[in-house]
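Yeah, one chain of the complex is gone here, protein chain that is, but the others are all in their spots.
Each chain gets a letter, A, B and C, in the order it is written, and its residues are counted from 1.
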Amino acid sequence: MVDVEKLVQRTTEFVRTEVLPVDDEFDGDIEAAGGDDLRLRLQGLARERGLLSPHGPLDCGGLGLSMTERAGVFEAAGYSLFGPMALNVNAPDEGNVHLLDHVATVEQRSRFLAPLVSGRCRSAFAMTEPSPGAGSDPSLLMTRASKVSDGWLLNGRKSFITGADGAGFFIIMARTAGEPGDLGGATMFLAPGDTPGINVVRHIGTMDRSMIGGHCELQFTDVLVPDEFVLGGVDEGFRYAQVRLGPARMTHVMRWTGAAARAQETAIRYVAERRAFGSRLADQGMVQQMIADNEIDLAATRALLMKACAELDAGERASVSTSIAKTYAAEALDRVVDRAGQMCGGLGVSRDLPVAKIARELRPFRIYDGPSEVHRWSIAKRAVRNVTEVAR
Amino acid sequence: MVDVEKLVQRTTEFVRTEVLPVDDEFDGDIEAAGGDDLRLRLQGLARERGLLSPHGPLDCGGLGLSMTERAGVFEAAGYSLFGPMALNVNAPDEGNVHLLDHVATVEQRSRFLAPLVSGRCRSAFAMTEPSPGAGSDPSLLMTRASKVSDGWLLNGRKSFITGADGAGFFIIMARTAGEPGDLGGATMFLAPGDTPGINVVRHIGTMDRSMIGGHCELQFTDVLVPDEFVLGGVDEGFRYAQVRLGPARMTHVMRWTGAAARAQETAIRYVAERRAFGSRLADQGMVQQMIADNEIDLAATRALLMKACAELDAGERASVSTSIAKTYAAEALDRVVDRAGQMCGGLGVSRDLPVAKIARELRPFRIYDGPSEVHRWSIAKRAVRNVTEVAR
Amino acid sequence: MVDVEKLVQRTTEFVRTEVLPVDDEFDGDIEAAGGDDLRLRLQGLARERGLLSPHGPLDCGGLGLSMTERAGVFEAAGYSLFGPMALNVNAPDEGNVHLLDHVATVEQRSRFLAPLVSGRCRSAFAMTEPSPGAGSDPSLLMTRASKVSDGWLLNGRKSFITGADGAGFFIIMARTAGEPGDLGGATMFLAPGDTPGINVVRHIGTMDRSMIGGHCELQFTDVLVPDEFVLGGVDEGFRYAQVRLGPARMTHVMRWTGAAARAQETAIRYVAERRAFGSRLADQGMVQQMIADNEIDLAATRALLMKACAELDAGERASVSTSIAKTYAAEALDRVVDRAGQMCGGLGVSRDLPVAKIARELRPFRIYDGPSEVHRWSIAKRAVRNVTEVAR
Partner (left out) sequence: MVDVEKLVQRTTEFVRTEVLPVDDEFDGDIEAAGGDDLRLRLQGLARERGLLSPHGPLDCGGLGLSMTERAGVFEAAGYSLFGPMALNVNAPDEGNVHLLDHVATVEQRSRFLAPLVSGRCRSAFAMTEPSPGAGSDPSLLMTRASKVSDGWLLNGRKSFITGADGAGFFIIMARTAGEPGDLGGATMFLAPGDTPGINVVRHIGTMDRSMIGGHCELQFTDVLVPDEFVLGGVDEGFRYAQVRLGPARMTHVMRWTGAAARAQETAIRYVAERRAFGSRLADQGMVQQMIADNEIDLAATRALLMKACAELDAGERASVSTSIAKTYAAEALDRVVDRAGQMCGGLGVSRDLPVAKIARELRPFRIYDGPSEVHRWSIAKRAVRNVTEVAR
């Protein structure tokens, strides 16, 4: 039985001592900071301290934390942009661990899940496609998997695939039935990174720079996947995507809450020191309003997160509560970091303080993992259904 | 042991069947609807059903619910503007029950608390004063209590005293030491409503109309309070006010959440029926955005509320978490009702639907019980202290 | 040639001296304050001072102000809720004057326009219908006009018809061709208020109370309108509605800006007097932020208004710029009054100050005259068209 409170403390200490200095030296740019070499070094340190993969299943060497237990640990990791990587709890690996833990066969478990949990490799989740393919609307899936004698032949293009460059293996969503626009007919495939026909076309030049392996465009040309690497049932890919979705949203929220909390602390320290117009900035009303609004936004984020995690731990699908928590968090944490930047004045938009880089890394979260608009659409539809069905 | 879930259900049913029709017939105007006569009738019905005073201590005939348990019940009550009164869980009585339960002597308990819990009388809490007296800044307290042989003589003026007209007794905050501006020297006194020298000067014409007994201006002229009616220790009034404050804030949030939820349901029913520009309003994006934002605001309100209630139930003072929950809720619920009104078009600002009256009743909550600005100020100060003390 | 600056000054003085005291005594409730008797008395005073109908055409006894010139005068009138009525520049009369001035025949001009400008009667504009008829989407128009030998027979139901009770005449929009959903086929008719078959079914109980004649539901039963009372061409009603629309939106903005400016001044006076926590409220940062945000909202409202008025005075249709100014103003002025209420604390939600009543009167403006959502929809469509057409 893990003492979660102590684990949070030890994670906090580790992140601030070993990870934060590298993060700040390289302004959160993972490639400049050393890429996979840095990852291996930091994960080695985490392993020594018993901090690696706290979410991983016990049989693979993880600590087996529930969603509720993860919250504090992942937030502590997120305090540094490189912290989640150092603890091996970063996207997309963390969500892939969750997915494989629920769906993988025994062979897949040992072949793919175990090395992922132990940090021996990274992974990528290849679902999103360039327009007019699958994006916010996954039914538009265009990548094809055609049955051949002993497996499947995959062809198609993917975009915004996080961690693709250097991934040890891919989970690929491809259409095994139906046409773009159909809500079924997708299947998940496992493919080692060196499978012939998988090509990283380019790194998309996104504003964030802390994600190892980048956000890539991929081309799949006659990628042969043997039958035993089909993940779960054929044509059931969208259903499994749901298994991964809710928890993955919530762990994003955990990590980004840590980053935003760092921005808030940085700003508070700044305004507690700096003076203008005869008093400390921290004693001026407009600054106090920003500090308080940040506290409120952080508290509401955490409260919504814990509500959703409790539902997930209770075995519920929690699609509404994770949508609400994700949407609220992505917007609220952005506001937190923006106000923190404003409080720090010129330094808030410079490398002298960590706030500007956190802003840069955080912004895409309102788009990645479902833009706020798509979440709102589904929240609204469910609310209308609930009320009108009750009304009948 | 109370089955809270069932209690919520039964409360919901009672409120919709017995209370809502009166509320809607009289547009939430308690005086027009019958005032104390209505109260006695509805409380009688609630008593028959075992729903009265769910928060009251068991020895006084209440159900003894914890803060966490109250949340759902009070929200169900708040679905009608008259619901909290019908269940005897309305401000200020509900907070006074809490205060007396913690501070009253055995005699005070039987003399004041028991009849309050049973609904035999109402009460008022006389703290706020007209400018330049005690308001957001309680240290400005001007009402004086002077020691006389067998008690205290109270003189002063109070304002915005909810429920004062017709109150069975008052809890009066008066200065027993120090000068306006001093942070100590206040004492709480219990005074039956018919004590000579207590005069209701006027009802303040506030926009809300659902609170029985109004919001009144009072004059105390040589009000004699015997020593045994001092509530708690002399000069310790501000400390006891804190005991009342946190929980009272939270039960406000519970009740108003119910009212806002009704506005949201009303709006959803409206947009699910009405069509314009070729489709149901409920299927149009800008309307869906309002629906979703309302769901998010309601969810975050409830999540922050439950967090604060858990702290209170654990015996913590919870001053920050109740400040955060109160501030967030007062603003969020206002947004919810405002969006609901917007969704309902012209009917949303009319008596034809209940949304406009809920808006009118809810608005003052951003001011009553500490305006948002004062809460933000204290939240910010605490946040700065936390960070800078850790930093040392 | 009118000296507009002086006219503004004299209007300001008149409104504050003669109109404001009545407004405040009766909390802006026009029926309580005397209804048409009050109107006649105040308009008499305005006439004596040469202030009546500044927008009316010169040949009817008005001052013939352009849109740009009206802005300051109407804002000065709007400082009191009864000011626009006192100057005869209130909705819907003011817009009807504009419409008749552009479309009426010589006979219609003397029969309907002249008495309206001189204040001898009031008028109403009967377009909106209860669901599923014409509302935000005017094409849903259901009221029918059937041709008979010497005129038209009108049948249908109208809703939210401002000023209907006691109106000297109506301008009625009815369908002369096509079916609900068609974008053409509407015609405008003039009908004296005592025409048989026009019935005021009820006053809708809206939250605002300052509009003389209320917001009414009407039933038209075989209302006979002679051919010479057709306003403009048959089947061209929607086109004429556009003529009225833009300017009517802008004069609403002018009047409400005056009301919001009064709320802001009231709040500033309050915070400049009141002290808490050791300083004037006016010197505390969060209050200063509200004051400044109000100044910004008022300035932007006026700037957008003047831009649209300049276009209208130049003979442009100005449909985008009036939509933008209306939408911005309705939301911004609401914010202004809301912040003003917050600054005034408990008094801000009471009759002791005029802020709460202004809030109550102003709120519906985000819905009346096209809800913000409909304006946004049309602004967006135009923006997309502009960009994509340029792109070709």
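Here is the rule we go by: a residue touches a chain if its C-beta (ideal position, glycine included) is under 8 Å from a C-beta of that chain, and two chains touch if they have at least 3 such contacts.
Predicted model only: the values in this text are computed from it and were never measured.
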Thinking of the whole complex, not just what is shown, which of C:235, C:293 or C:352 touches the missing chain? C:293
Which one, C:157, C:307, C:335 or C:351, makes contact with the chain that was left out? C:307
Which listed residue, B:140, B:287 or B:384, touches the chain dropped from view? B:287
Note that chain C touches the chain not displayed via residues 264-265, 268-269, 271-272, 282, 285, 287-289, 291-296, 299-300, 303-304, 306-307, 320-321, 324, 327-328, 373, 375-377, 379-381, 383-384, 387-388, 391
At which residues does chain A meet the chain that is not included here? 27, 128, 131-132, 135-137, 140, 159-160, 204-208, 215, 273-277, 284, 286-287, 341-342, 345-346, 348-352, 356, 359-360, 363-364, 366-368, 371-373, 376-377
Positions on chain B contacted by the hidden chain, ascending: 284-289
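In this text, only the chains that are shown with their structure count from here on.
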Give the rotation angle, in degrees and rounded to the nearest 5, that superposes the C-alpha atoms of chain B onto those of its identical copy chain C. 180
For the homomeric pair chain A and chain C, should the interface be classed as same or different, according to whether the shared residue numbers exceed half of all numbers used? same
How many angstrom lie between the centres of chain B and chain C, each centre taken as the mean Cα position? 38
Which parts of chain B, given as residue numbers and ranges, touch two or more other chains? 287, 373, 376-377
